[in-house]
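Would you mind keeping the following structure in view while I ask a few things?
Note that this complex is displayed minus one protein chain, with the remaining chains in position.
Naming follows writing order (A and B), and every chain is counted from residue 1.
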Amino acid sequence: MMEEIFQLLKEKFPEAIVEIPEEAKDPTVVIRKEQIREVSLFLRDEVGFNYLSFMAGVDLPERFEVVYYLYSMGREPISSNLGPLAIKVYVEDKTNPSLPTVSDIWPSAFQQEQEIYDFFGIVFEGHPDLRRIFMWEGFPGWPLRKDFENRTFTFKELEPTRPKAPYW
Amino acid sequence: MAEEIIVPPELRRNILITTVDKLYNWARRSSLWPLTFGLACCAIEMIAASASRYDIARFGAEVFRASPRQADLMIVAGTVTHKMAPQVLRLYHQMPEPKYVIAMGSCAISGGIFNSYAVLQGVDEIIPVDVYVPGCPPRPEALLDALIKLQKKIDRQSILTVPWYRREKA
Partner (left out) sequence: MAVALKTQEIVLNMGPQHPSTHGVFRMVLTLEGETIVDLKPVYGYLHRGIEKLSEGRSYLQAVPITDRLDYMCAMTNEFAYAVAVEKLAGIKPPERAEYIRVIMAEFTRILNHMMAIGFLFNDLGAYFTPVLYAFRAREHILDLFEWASGSRMMPNYIRPGGVAGDLPEGFIPQAKKLVAHLWKFADELDTFLSENEIFLQRARGVGVLPPEVAIAYGVTGPVLRASGVKYDVRRAEPYSVYDRFDFEIPTLPNGDVYDRYMLRLLEWKQSLRILEQALDQIPDGPVSEKVPRRLRPPKGEVYGRIEAPKGELGFYLVSDGSDKPYRFKIRPTSFVNLGVLREITIGHKVADVVIILGSIDITMGEVDR
């Protein structure tokens, strides 16, 4: 099943695929970041992956990675739904990382992209409302990057960084 | 020389001699109304303490008010994060005197298991706390024990020295 999908992808978008890692435990394909939107539309409409489970950001020493996990939902019987397909996108630029958004293709990506922006600082171009949702604008640093050391703050230290009301 | 006032035996069922302090404190401590301020996991144990097995209504604290203007006990149950800390301070200032605070659970006492960038390490950085209840989460019986200790603390206060009846600014 996954072999056919990889074949379809290789025929349709030969220049978008960077590599297909063999030893990965879930079927994975790495796509170039400029063509993530076309590949996503193809996978959603032609192949039938209509459920984006989550998006995760990973901070490796040489690059950022953003991982998308896709499934299908709604087929009868339930076990005939298409299994996990992991799409990875490498973001090489670590000073100004950015990536096109998929929040209009899969609306569940709207909140997940806000979360990745809050934790890593990766900007999603074309996102309608990109803001920090867990911490506030003005919090010093991007928490889940590896160069942000995990320390505790006191109330007085964070006092000057808070935004003035009203804020959300 | 203080004389002891003797009540004649036929009136002993109708007349009671006590001090103003004792009466005032008894009325206040038997009807402490908590504010519904459950933040995280300890809130579920607080609700379990007010459910039917560990009844908190026996101690007078059954009416949980949602508005801080009508409550006089704030049970900080759960983790106080940096984003929530100004709101905790604001709610504390909105409560009228006399008010008391119980810090329930390890997260409210000292940040608990979460020594991370987003958690306030102890709610006593911002508000004064009367009773600390350790545990993660503390059993409902531990919360009832804390309430009894607070009631004993209220019994020791005197109307001559309480801060809300002073003339000078506290």
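Heads up, the rule we're going with is that contacts are C-beta pairs under 8 Å (C-beta built on N, C-alpha and C of every residue); 3 or more make two chains touch, one makes a residue touch a chain.
Keep in mind the model is a prediction, meaning the values are calculated, not measured.
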Visible contact partners (per top-of-document touch definition) of the missing chain: A, B
Residue of B:Val7, B:Leu23 or B:Ala51 in touch with the missing chain, whole complex considered: B:Ala51
Selected residue (touches chain absent from view) among A:Glu4, A:Glu23, A:Glu62 or A:Glu92: A:Glu23
Given A:Ile20, A:Leu41 or A:Met73, the one touching the chain that is not displayed: A:Met73
Hidden-chain contact residue, picked from the options A:Val18, A:Leu41 or A:Ile133: A:Ile133
Contact footprint on chain B, counting only the chain that is left out: 36-41, 43-45, 47-48, 51-53, 66, 78-79, 81, 83-84, 87, 91, 113-119, 136-137, 139
Residues from chain A at the interface with the omitted partner, ascending: 23-26, 50-54, 56, 58-59, 67, 69, 71, 73-74, 76-79, 81, 83-84, 86, 106-108, 110-112, 115, 119, 133-136, 143-144, 150, 168
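Definition applied: only the chains that are shown with their structure count from here on.
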Inter-chain centre distance, chain A versus chain B - centres from mean C-alpha coordinates, in Å: 46
Residue ranges of chain A touching chain B (in the complex, touch as defined): 134-136, 143, 148, 150-155, 158, 162
Touching residues on chain B, where the partner in the complex is chain A: 82-83, 85-86, 111, 115-121, 125-126
